[in-house]
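Only one protein chain is missing; all other protein chains are in place.
Right after this comes subunit A.
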C-alpha cells in the first residue's frame, strides 16, 4: 500500500486574519484595567481603610477636645470654620498614606515584573501612564471624599457650633474641596516620584522628606541666615506651606512667612507635582522596561 506523507511544514500555509470588528486598546479601557489593578491589591484597600479610619478618628478626637475646652472656657470655643479646619487634620496623614499608594501604584509594577505584561497589553507608554494616573486620581479622590465627609459628620455631631448642614457653607465647602484636592495632588506627587525613582522605599522616603522634613530644615535655615529673603521665598514655595495656603483661609496668621493667594498656592502645588511627573514620564517613555 502506498502512503503519502504530507509535510505540513512545507505545505502552503494559510494566513490567520484578525477579526477587525473586535475592539482594540483605548484610553478608557486602559483606565478601567488600571482601576481594576488597584482594586485587586490588598495594599490599596489597607492604605485606604487606614486613611479613612485615621482621618475620622482624628476628626473625632479634635472635635471632642474642642467641646471639652469650650465647656471649660468659653473663650476657647471656635467658630464653625475653625472647627471644620481642625477636623480635617487627618488629611495630612491621608497625604502621606495615599501619596505612598501613588508611589506603590507604579513601583510594584517594576518590582514584580508586571510592567512587562502591562506594556505588552498597552505598548503606548503615555497612554498607559495617563490611564494609570487617572485610575489613581479616581481611587484617591473617592477615598478622600469618604474621609472628608465622615470627618465632617463626626466633627459636627460632637463639636458645636459646627453642624451637618454647614457642609453647604461656601467657606467650609471650599476648605474641604481644597483639602480634597491637596490629598489627590499629593498622591500624584507620589506617583511621579515612583515613576522617576522606580523604588518604593526611595519614593516614600522622598515624599516624607518633602512633607515633613523640608519645612523644618527651611525654618532652621531661616533663623540661621537671619531671615534671609531667599530662604523666605523657599519657605513660601515649600510643599506643605503651599498646602496650608490652599486649604486654610487663615493661613499666614501663625506662619513665619507671608501667606500666598490660594491660586498662587495651587500653581505652586501643580509645579511640585508636574516636575517629577514630567521627568518620570520622560524616563518611562525612553528607557527599556
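A few notes on this one:
Convention: a contact is a pair of C-beta atoms (placed from the backbone, for glycine too) under 8 Å apart; a residue touches a chain by one contact, two chains touch by 3 or more; residues count from 1.
Criterion: contacts and distances are computed from a predicted model.
Think of the chain that is not pictured: of "Ger(X)C family spore germination protein", "MucB/RseB-like sigma(E) regulatory protein", "TIGR02588 family protein" or "ATP-binding cassette domain-containing protein", UniProt labels it "ATP-binding cassette domain-containing protein". Checked against the hidden chain, the listed residues A:49, A:71 or A:121 yield one contact partner: A:121.
Only one of A:33, A:67, A:219 or A:255 touches the chain withheld from this view, namely A:33. By the touch rule set out above, subunit A reaches the unshown chain at residues 8-10, 12-19, 22-26, 29-30, 32-33, 36-37, 40-43, 108-109, 112-117, 119-125, 286, 288-289.
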